[in-house]
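Comments concern the structure below.
Apart from one protein chain that is not included, each protein chain of the complex appears where it belongs.
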Amino acid sequence: MEKIKVGVLGCTGAVGQKLVSLLGRHPFFEISELVASEKSAGMKYAERTSWREASPMPGYVRDIVIKSPCEELDARILFSGLDASVAGEIESDYAGRGYAVVSNSRNHRMDEFVPLVIPEVNGSHIAMVRDQETYKKSGGFIVTNPNCSTIVLALALYPIYRDFGVDKAMVTTMQAISGGGYPGVPSMDILGNVVPHISGEEQKMETELLKIFGSYDGNHVSNADITVSASCNRVPVRDGHTMSVSFSTCREATSEDLIKSLCSYEDLELNLSPDQVVAYMDDPARPQPLLDSATGGGMTVTVGNLRKCPVLGWKFNAFGHNTVRGAAGAAILNAELLVKEGFV
Amino acid sequence: MEKIKVGVLGCTGAVGQKLVSLLGRHPFFEISELVASEKSAGMKYAERTSWREASPMPGYVRDIVIKSPCEELDARILFSGLDASVAGEIESDYAGRGYAVVSNSRNHRMDEFVPLVIPEVNGSHIAMVRDQETYKKSGGFIVTNPNCSTIVLALALYPIYRDFGVDKAMVTTMQAISGGGYPGVPSMDILGNVVPHISGEEQKMETELLKIFGSYDGNHVSNADITVSASCNRVPVRDGHTMSVSFSTCREATSEDLIKSLCSYEDLELNLSPDQVVAYMDDPARPQPLLDSATGGGMTVTVGNLRKCPVLGWKFNAFGHNTVRGAAGAAILNAELLVKEGFV
Amino acid sequence: MEKIKVGVLGCTGAVGQKLVSLLGRHPFFEISELVASEKSAGMKYAERTSWREASPMPGYVRDIVIKSPCEELDARILFSGLDASVAGEIESDYAGRGYAVVSNSRNHRMDEFVPLVIPEVNGSHIAMVRDQETYKKSGGFIVTNPNCSTIVLALALYPIYRDFGVDKAMVTTMQAISGGGYPGVPSMDILGNVVPHISGEEQKMETELLKIFGSYDGNHVSNADITVSASCNRVPVRDGHTMSVSFSTCREATSEDLIKSLCSYEDLELNLSPDQVVAYMDDPARPQPLLDSATGGGMTVTVGNLRKCPVLGWKFNAFGHNTVRGAAGAAILNAELLVKEGFV
Partner (left out) sequence: MEKIKVGVLGCTGAVGQKLVSLLGRHPFFEISELVASEKSAGMKYAERTSWREASPMPGYVRDIVIKSPCEELDARILFSGLDASVAGEIESDYAGRGYAVVSNSRNHRMDEFVPLVIPEVNGSHIAMVRDQETYKKSGGFIVTNPNCSTIVLALALYPIYRDFGVDKAMVTTMQAISGGGYPGVPSMDILGNVVPHISGEEQKMETELLKIFGSYDGNHVSNADITVSASCNRVPVRDGHTMSVSFSTCREATSEDLIKSLCSYEDLELNLSPDQVVAYMDDPARPQPLLDSATGGGMTVTVGNLRKCPVLGWKFNAFGHNTVRGAAGAAILNAELLVKEGFV
């Protein structure tokens, strides 16, 4: 199989570097283009980028010359790790010119015909791209993945939502600093501290989940009938968002029922989808960032300590890797789904 | 006013050291006795104790010779920072011998006639000591303060409970390592990590609050009609427990009503009670351990970011210093109330 | 004694806030003016400043309207916490207009007639101001304190240098993040990490010490004949620089001699100078940032674990609070010396 050429928009940033790192060893995607802001354009990737990934920069991208956001690109899929301040227009522009834009940015997530997709949860929504104006004209379109925290919550709740119904969910997050990008959170703010506020994060969790769990009739997505309350906190952890989650189910279930449900994801046979989409751990002190962020190569969401919640019925701990499952890996998984479903 | 002689049980431990530190500069308590386990008995306090408080050890206690738990003591009040594995019997023993035992340990908190007291919340409960068997025989009794997390939650919720009623509350805690004592939490477990489990902590929060908010008719405490759900996490913070709290009120209120209520604690004129029992902060990113743990000398609970909760109605952030307001300071405040009310 | 009016240049930054915090409770200095960049000018201090000190902002400065760097000021002494990128010119300008400028910035430290002073070490150097051009014309002048790391090293070595001679010193620093200001060091760089490089820091330590220990003949300072090698590292500590120091003495000494020397600072009777300028600790695991940064209100340098160094003869651990003894407190101490010596 010939590899599919892909580009990375916002290639020098934190999400961009993670995309390059994961795509650099991907079996059927090949990075052919790298795009960053004007001031980086014209320079070689290795020269311009202050590489911060633990694994070395993929050799073949070192000499790729960075292009600026307006340029024509030799690539079929464009992964966007652009900052929200510029992502909206640039992504629309490229979609209008026929590219498949797979975005991690928040700008278009709630647009009417833009799929907000987690393949294992609502892969069918991907078909919405057919109704995008640009798709009809040029074949280009935009697909998005949810916010990093929403993805973890969605994966941890979805099987139970599907099997028993969930009408209310409350989540308190303890989020890693890598979610703030680089330079991101000042050390003076977070070393030995908790910051109980992340701008805009709670609203994203409270709204995005409704679209993801929504039913798609081939024309529109109807929001799911679930009420979500999120309280978001930043903690001095490098990678991975930990969550305390409470929820009420519509139909009765035992803890065995719920655990069985959690572990019942079917295999989508996508390259980056892990063996266990959700792994349940018996130890009440799990999951933890340090011990569980590498599970499934960072693509598995871990859940533990399912127990009764006196207020809502049930509660558990959930955890997921924010820059892999919650960002770069999420986008790549969406692209793999696009390939599988024949959209690229 | 002549100072009242007091002793500290468990004087070498983390809570014990904080008690010695706070009592060492107290206007009307004077440390006359220090008690620790057999293996410390007979040694001078300064020689035996690996002092870990930031302020220096009070000079006059340095040469006090540590006694063992069975010995007769020249003191009217005994503050107990004993480990729960031994506190139960030792405290009962001293109460039986006529001492006023003011305990931070969990063993007797839920005993029928043992007051579980936060002076600003349920100071009247202190009168329960009159019904303790030992009080009738020897004048001795036991008074307890709640668990550190419960105290912060209780102080942050009480005015609203009193003014508008609260029937459901959910709290997710992010607790400091000092709550685990010394050596306590291994660094390998918590550096750059979150541990989503603290043994027994959730149950304490879910039960103690009902007794504290309960009504006392002069004979018994009737538990308050409030359902509490707690999810407890350990985070890499040195001092102070941060909490995300959601709750539903029985009567309607605006956010202005609630903030006004929060700030309406009356002044009990106890030495260690701070000017502001609860301080409300407008900044949505407050309170934070680093910036707010010194407020009111560690005795003020800070609350911030009151906002609507889609599930329960309201939510806010709360914070309190776990070893001052939540432990040593709590016990000393209870002793001050005992003095004021004439029980010692 | 009427209070002396002082201004703070760079009042909103990290050093500026610490200056305001310490000056706000000073017995004979009174803040009358606050100066920051153009974009802050015209606003009240409390409105403009994101206050990050643990102690509350002094009440009387809250409503002071910030002025811009060119304005006339009603103050005798100007404390400068300005960034090095602008400090040079602004400080010279104010000195030329007759103000006593007491600076923490590096720009003028090595200027020929600018004293680089630590009162307990080389207070006599302060007389150099008389030879500044501006002093002769307007009475204005500039006095500087050394870099934070240099101050700690200088205080820890000086008594031994004075009593036994020191010809070589090697120091490896482990410096706190607060030395980088705010926002300063990104958390992604330092959480759970060591950064073995601080731009320009090693050179400052290797050169400033020679001027400080230099002899002043009333006209010039002759550099001390001591060779210093510094290796500077950033570590995830909030406040306080820890150092491993090795040195060789010119004359023989026992460890008792050296410890006695270390503790032999005479009392200068300056307000901010601590009872113990250097405190020696017997515990080989001291000093430590957490346990020793509050000693002497942050003005005491602590030394511990003096032992033989196979290469240079002796080694010990040293520690000092970088923003108090190493910056704001250092500047205020210099101003107190200026008052005592009649220069203001």
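A, B and C label the chains in the order they appear, each numbered from 1.
Heads up, the rule we're going with is that a contact is a pair of C-beta atoms (placed from the backbone, for glycine too) under 8 Å apart; a residue touches a chain by one contact, two chains touch by 3 or more.
Every value quoted in this text rests on a predicted model; they were computed, and no experiment measured them.
Peer 1: Out of B:G16, B:P58, B:P159 or B:G192, which is the one that touches the chain we can't see?
Peer 2: Of the listed residues, the one touching the omitted chain is B:G192.
Peer 1: Taking the full complex into account, find the residue in C:A156, C:V237, C:M299 or C:A330 that is in contact with the omitted chain.
Peer 2: Of the candidates C:A156, C:V237, C:M299 or C:A330, C:V237 is in touch with the missing chain.
Peer 1: State which residues belonging to subunit B touch the missing partner chain.
Peer 2: Residues of subunit B in contact with the hidden chain: 52, 177-178, 180, 182-192, 236, 238.
Peer 1: List the subunit A residues touching the unshown chain?
Peer 2: Those residues of subunit A that touch the unshown chain are 52, 54-55, 191-192, 238, 290-291, 294.
Peer 1: State which residues belonging to subunit C touch the missing partner chain.
Peer 2: Output for subunit C: 168-170, 172, 174, 192-197, 206, 227-229, 231, 233, 235-238, 242, 244, 246, 284-290, 304-305, 309-312, 315, 317.
In this text, only the chains that are shown with their structure count from here on.
Peer 1: So which chain ends up in the middle if you average the CA atoms?
Peer 2: Central chain: B.
Peer 1: Do the two copies subunit B and subunit C share over half of their interface residue numbers, or under half; same or different?
Peer 2: Mostly the same residues form this interface, as more than half of the numbers used are common to both chains.
Peer 1: Could you state the distance in Å from the CA-based centre of subunit A to that of subunit C?
Peer 2: The computed centroid separation for subunit A versus subunit C comes out at 48 Å.
Peer 1: In angstrom, rounded to a whole number, how far apart do the mean CA points of subunit B and subunit C lie?
Peer 2: That gives a centre separation of 40 Å.
Peer 1: Touching at least two other chains at once: which residues of subunit B meet that condition?
Peer 2: Where subunit B meets two or more other chains at a single residue, that happens at 192, 238, 290.
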